[in-house]
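Every protein chain of the complex appears in place save one, which is left out.
Which chain is which? They are A and B, in the order written, and residues in each are numbered from 1.
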Amino acid sequence: MNEAKTPLLEMRNISKDFFGNQVLADIDLTVGEGEVIGLVGENGAGKSTLMRILFGANMIAETGGYGGDVLINGKKVEFSSPFDAIAAGIGMVHQEFSLIPGFTTTENILLNREPTKKSVISEVFSERMNTLNRTEMSERAKAAIEMMGVRIDPNMVISDMPVGHKQFTEIARELSKDQLKLLILDEPTAVLTEKEAEALLDSIRAMSARGIAVIFITHRLQEILSVCNRVVVMRDGYVVQSVDAADTDVAQITKWMVGREVSQTPEANDKKDLSGGKPILKIEKLWVDMPGETVRNVSLEVMEGEILGIGGLAGQGKLGIPNGVMGLYPAGGSVVFDGEPIPLNNPRRCLDSSFAFVSEDRRGVGLLLDESLEWNIAFPAMQIQNRFLKNYLGGLIKWRDEKAIREVTEKYIEELAIKCTSSKQKARALSGGNQQKVCLAKAFALAPRLLFVSEPTRGIDVGAKALVLQALKRFNRENGVTIVMVSSELEELRMSCDRIAIVSGGKVAGILPASASVEELGGLMLSQVI
Amino acid sequence: MNENAKTNEKGAIRKALENFGLPRLIITGFLVLLLILAPFVGADLPTQISNIIARFSWNGVLVLAMVPMVHSGCGLNFGLPLGIISGLLGATLSIEFGFTGGLSFFMAILIATPFALILGSLYGWLLNKIKGGEMMIATYVGFSSVSFMCMMWLVLPYKSPNMVWGLAGKGLRTTISLEGYYNQVLANFLKIEIGNLTIPVGTILFFALLALLMWAFLHTKTGTAMTAVGSNPVFASAAGINVDRIRLLSVVMSTWLAAIGILVYEQGFGFVQLYMAPFYMALPAVSAILIGGASVNKATIMNVIIGTILFQGIVTMTPTVMNNMIHMDMSEVIRIIASNGMILYALTRKTEGSR
Partner (left out) sequence: MNTKKKMNAGEFIRRGSVPMMFILICALCIPIAGLSPTYLANEIVTRMGRNAFLILSLLIPIMAGMGLNFGMTLGAMAGEIGLILASDWQIVGIPGMVLAMIISVPISVLLGLFCGKILNMARGREMITSYIISYFINGVYQLVVLYLMGSIIPIRHSSIKLPRGYGIRNTVSLLNMRQKLDNLIPLTIGGVKIPVMTFIIIALMCLVIIWFRRTKLGQDMRAVGQDMEVARDAGINVERTRILSIIISTVLAGIGMVIYLQNMGNIATYSSHSQIGMFCIAALLVGGASVDKASIGNVFLGVILFHTMFIVAPRAGAYITGDSMIGEYFRVFVSYAVITVALIMYETNKRRARREAGQELVKEQEKEA
């Protein structure tokens, strides 16, 4: 090893903002040949954005590019698309599989890079009329699989494969590229069984021995320590630590990941005393089949009148809980509200039991984008509680009461400071923060006894964030509505909630008072990660 | 990510134009041109306008039948022939049972209703099984049912001498005259005649009544739910709506309206057309509502009225004006290109609301 040698990759002073919202600042990252870097950080710490910049993702350029320099082998590069990055020797394995289901392993490994044979016809027409060279294809695929050091069947069709093999196929695809010098693995072990994960770590070591550098993103800190040379910890868009893996341990990394520089300790008097309260909602052995947010076995009690926070890393199942209870995704287990069992997989019964839900998927589930604010706010209350309706012929005809609808909409526009031209404006035309307020208004209009709020501040600006959280808190404190708030942002939960349950690996890892330290909560978040 | 909030006035005008759509603009312009040209080429304007109004009154209900399914997100009802068949069953059975005059019309509606409800329910049930592929399957359900009924018209034991082939004594004729039955029953009610201008007030009132009912329905609780289901089915189901039931209801309504629509059409036209006739009845209705400004998942009563007038206007005006002008009857070709072009245009639009 020559110390003076230029590193394979150097990222200097990288910064990035999305429309004024700073997500990365002052990032310096150096990767040497054959080095394995473990990149860790909470969701939203900026890992994905940094990797997108490195991989030339289109969305970076579309949102105004980035600041700073990326150097490969000492030369400055500017990738305008992932294809440029690939040509420069960077490979990336994404969390979502990018495989053709009906193709074999071999065909997927060499997708669009198939070796071909020329023929007369292709001379006349175009290269695309070349026939595929199947023998060479299988040779190259085999070579790539061998390089990985894991045995998978080159002739198996993807759709018949266990999920781990799909992951290995993706990695083999990157390895089959001759120019590959740096491989980015984005949470590759999340879908693997323990054995497969072990095999993957072995193959990372093998790659490193061949001189291929690896940037390894994962929440399983143990893996990082066992395979990486160096650990880079990111938090809130900054690199907070970069140390040799040998010099640290899980506890220390956790602390770096979640620790805040300015730690706002929530005021004690703001918190509710729950000692005398009774549990109003009992969830037992809940499982929910929500893609990407699977809930495996959750048992949870919610006290009357509290704000219960549910935190956890993305993909660990925290979002699955409200979605499952509200019947939006297939679920099983038992839910008892105020002594009465609530059937699952039936949104209507939940709503009849005066639950309300503000979904994290604002545009998909939360809003009628092409309808007016009036409709958006009044619709559920109208359908479930027969409000905002005029009855004619003894209730036979239920006529929409436009006046009442407008009144309630205007009331909430004022109360929540929704910025809009009128109550007739289409929901699509509002900004993210205002759309979120409409979602809240919709739930408030139902006058629920229990309100689920999922990621209430995702994708909205700082000002709107504070307003939304205030509105929730006021709704809880003034109307005595029990709120279950699911959020990826620990700080937000600590500020708004009375208690915080942390979900990890589809189960509740623990419930702590909101005054608990971030280190404690962070430790729980990583405890059962799968 | 705030992608809104940058609309200035110019953009708004351009957007409004864009929403209106080039094809619609061309078609409207074309009709206006035809109306202006008509007197110059020697066509009698009042007669022409009477024609347009008459044809509007025949077709309005059929076009109205598109509305519920568009609202519930089932797309354009290419399966209209299914409802038409219910109407035809009503018409033929009413005649077979010996009803005459205005009563035969009323009885035809009455008899057609159960057929429409049953067929519509089955059709709706099927469409709920294949969400996302409604339009193609609707087309072929329509075709299959029409060709199935072709066999049935031959086989079913109809006896009325006014309807069966004279020679064989069995099997229904391809066209059955409604003289003595319900020919013009609606049109003659309160008919206005001023010179060459005729207005079939009764038929228009009948259409207006159904349109009003539809408008009213869309203002009720269930109607609101139907619109929401079409706008965002996930939202609706999260709000406790039984999406499948609402969709089924919309299909049944559409089918029933189609059944009524064909009866209204027949009373104006004066004949019952059987066998392959219902085959191509869906496309004109579909393109009419699109020309009126509807999209694959949004439609209003106004779209129905404007669309039917524009579409029928072109259908009636082009032959006369063209014939007199260049002595070429290109109306059929223009109709085909314009109506299918309109449908194509609508299909290629991005429909943002539906996911």
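Definition applied: a contact is a pair of C-beta atoms (placed from the backbone, for glycine too) under 8 Å apart; a residue touches a chain by one contact, two chains touch by 3 or more.
Please read these numbers as outputs of a predicted model, since none were measured by experiment.
Among B:L22, B:I36 or B:L344, only B:L344 touches the chain left out of the display.
For the chain missing from the display, the contacting residue among B:Q48, B:S86 or B:T139 is B:T139, taking the whole complex into account. Contacts to the hidden chain, counted on subunit B, fall at residues 78, 126, 129-133, 135-137, 139-141, 143-144, 147-148, 150-151, 154-155, 171, 283, 328, 330, 332-337, 340-341, 343-344, 347-348. Although one chain is not shown, part of subunit A still touches it, namely residues 82-83, 98-103, 107, 111-114, 116, 122, 127-132, 160, 285, 287, 289, 294, 296-297, 330, 332.
The rule is simple: only the chains that are shown with their structure count from here on.
Centroids of subunit A and subunit B (each the mean of its C-alpha atoms) stand 47 Å apart. Interface residues of subunit B, counted against subunit A in their complex, comprise 1-2, 4-5, 219-225, 227-228, 231-232, 234-235, 237-242, 298, 352-353, 355.
On subunit A, the positions that touch subunit B within their shared complex are 18-19, 326, 328, 347-348, 350-352, 357, 359, 364-371, 375, 379-380, 382-384, 386, 389, 397-400, 428-432, 459.
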